[in-house]
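Only one protein chain is missing; all other protein chains are in place.
Labels A and B are assigned to the chains in the order they are written; within every chain, residues are numbered from 1.
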Amino acid sequence: MSIDLKTIKHISKLARISVDEQKAEKLAEDLNSIFKFIEKLNKLKTDNVEPLTSVAETTLKLRSDEVKSKDIREQIIKNSPQDNEDYFVVPKVIE
Amino acid sequence: MSKNKSEYLINRKDNQYEVVIGLEVHAQVTSESKLFSTSATKFGAEPNTQVSLVDAAFPGMLPVINEFCVKQAIKTGIGLNAKINNRSVFDRKNYFYADLPQGYQISQFKDPIVGEGKVILDMPEGQKEVGIERLHLEQDAGKSIHDLDPQNTFVDLNRSGVALMEIVSKPDLRSPDEVSVYIKKLRSIMRYLGTCDGNMQEGSLRADVNVSVRTKGSKEFGTRCEIKNVNSIKFMQMAIEYEANRQVDLIEEGKSIDQETRLFDTKKNETRSMRSKEDAHDYRYFPDPDLLPLEVSDEFINKLKNDIPELPDDKKKRFIDEFKLSAYEATILVSDIDTAKYFEEVVAKMGKNRDMKLAVNWITGELFAVLNNKNLEISQSPVSAKNLAILVNLIKNGTISGKIAKTVFELMLDGDKDPQKIVEEKGLKQQSDPKAIEALIDKIINDNREKAIEYKQGKEKLFGFFVGQAMKVSGGKANPQLINEILKKKLQ
Partner (left out) sequence: MSDITKKSLTELVKNIKEKKLSSEEVTKAFIDRSEKSKELNAYITEDYSSALEKAKKFDQKPNLDLKLPGIPMAVKDLFCTKNIRTTAGSKILNNFVPTYESTVTQNIWNEGAILLGKLNCDEFAMGSSNETSFFGNVQNPIDENLVPGGSSGGSASAVAGQLTPITIGTDTGGSIRQPASFTGTVGLKPTYGSCSRYGIVAFASSLDQAGPMAQNVRDCALLQEIISTYDPKDSTSIDFKRNNYSKELTKNIKDKKIGIPKEYRVEGMPKEIEELWQKGIQYAKDCGAEIVDISLPHTSYALPTYYIVAPAEASSNLARYDGVKYGFRAKGENLIDMYEKTRSEGFGAEVQRRIMIGTYVLSSGYYDAYYLKAQKVRKLIKNDFDEAYKKVDAILTPSTPSSAFKIGEKKDDPVSMYLNDIFTVPVNLAGLPGISIPAGHDTRGYPLGLQIIGKAFDEQNILNIAYAMEEKINFKNKITDWWIK
């Protein structure tokens, strides 16, 4: 298997990372060498194995329905790159 | 184009098409705090004032699930006669958008909390069952505001992280009217349960509508299009009609239908393709490693089952059996929980010697008319159930006539006055003393001797004249039944 430039570009779109030709070629090279090493897993038969998503052998704890976090707009907005007291501001979204 | 309630057929030269509709309803869970954070969920707050560090996806912030939201989802599942899953899993749905701070939505993909169920619709042609595919819990997104600034989009995260139930129906709906009845029924069930307030103006209830068409009688489904995020029943119906006709036109022209996501433009009344979503969404769902599987025991579920109130279908049945209402009357009275509550309170306050028919007529007649006029919900009714019950009883026991009751009702509207007091204060009590009425009638006959003779000679029409006179003289208070009886006797 080999990851081509088209795939790299598709993945970079999904990941919202811009890549130019040169970067795409380097990424393709790196990813191919990494996946060559990952392909080793194909040697294992895992048909009847349950996938493990978490090693924590317990279930979700539930919290009570209480409002605890309030009135922290200043804290929330403080770090945002474009200043506005009330909102986060982003470049125009084109539908 | 032929049209009846349960069927929506589109006729073209040689073909007749039916429309197949499935809905993904997004219902906001009624709760104080959000699904995975402790910020408030109130509607209409100042922008970004109900946003926690978790909602805004600050580094290192983690989701912790709200037990109440889990219970609300399970209760709704019970209300939909659905299977509650003991184990469900939260997945991440990955995509980038300005109002999605985490870069993913926490949802349930493979293992939802609620499985298959069903909802019964009361259609004029009879009952219809609509299958529920699943119900799952997920986070709502924030809001992007595009019209505050020419160059920028503003983002308000107040809604970000609020719990939603996505209720997915099977493709069992066949007409815009059925969709309307289905949404109203879902809304009704959730309002009975207190799990969603169903307020469509505030966006508490919205739907993605899946529409396809096929020639009538065909068993195969056509290619479907999904109309995203429609927030009123009227728009859903308009969108379906437009979309179904568009698809039929394509088929008739020999063109194929693309499976795609579309948007309903409420101004132009048309659906159009959402171009920005075209780069084939790949949501890369995977189990959220910040959360463990959600497990609920049978005991937990059973406890909730015991808390389930009487739901519309059962209530309707009881109203018919116990109160001898017609199916039509019962349907109207149970359709909204507040109406049902009001009615039941009236019934309770009327006591033993109650006139159910009269009560129903007053609620669905006079009261509904007033509410409609004043644009009020029944919960805001200017006349309390208690006072309406007193009024109905006053009619029933002959204290006032139905006609006088209307006058009394008008007076009750101002400050929910006690009708008993109004009757007393205004002296509106019905004249039911036979001696007094006899005296009154004697006087009328005396004053109209010629007419009395004419009547006795056979001009029976004049009976009405005498009744009218009696009512007039008594100021409308004389008991009409007594007037009738005594008049008949005197004019013999």
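Here, a residue touches a chain if its C-beta (ideal position, glycine included) is under 8 Å from a C-beta of that chain, and two chains touch if they have at least 3 such contacts.
Not measured: the values here are computed from a predicted model.
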Next on the checklist: If I consider the whole complex, including the chain that's not displayed, which of B:Q102, B:Q139 or B:T271 touches that chain?
Outcome noted: B:Q102
Item to check | In chain A, positions touching the absent partner | outcome: 3, 7-8, 11-12, 14-19, 27, 30-31, 33-34, 37-42, 44, 46, 49-56, 58, 60-61, 63, 72, 75-76, 78-82, 88, 90-94
Checklist entry - In the whole complex, what residues of chain B lie against the chain that is missing from view? => result 53, 56-65, 92, 94, 96, 98, 101-104, 153, 155, 282, 284-286, 288-292
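By definition in this document, only the chains that are shown with their structure count from here on.
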Checklist entry - Whole-Å distance, chain A centre to chain B centre, using C-alpha means? => result 41
Next on the checklist: Taking the touch rule as given, give the residues of chain A at its contact with chain B in the complex, in rising order.
Outcome noted: 13-14, 16, 53-54, 56, 58-73, 75-77, 82, 84, 86-95
Checklist outcome for this item: Per the touch rule, the chain B residues reaching chain A in their complex are 31-33, 37-40, 46-54, 56, 64-70, 89, 96, 98, 144-146, 148-157, 274-276, 279, 282, 284, 287, 289, 291-295
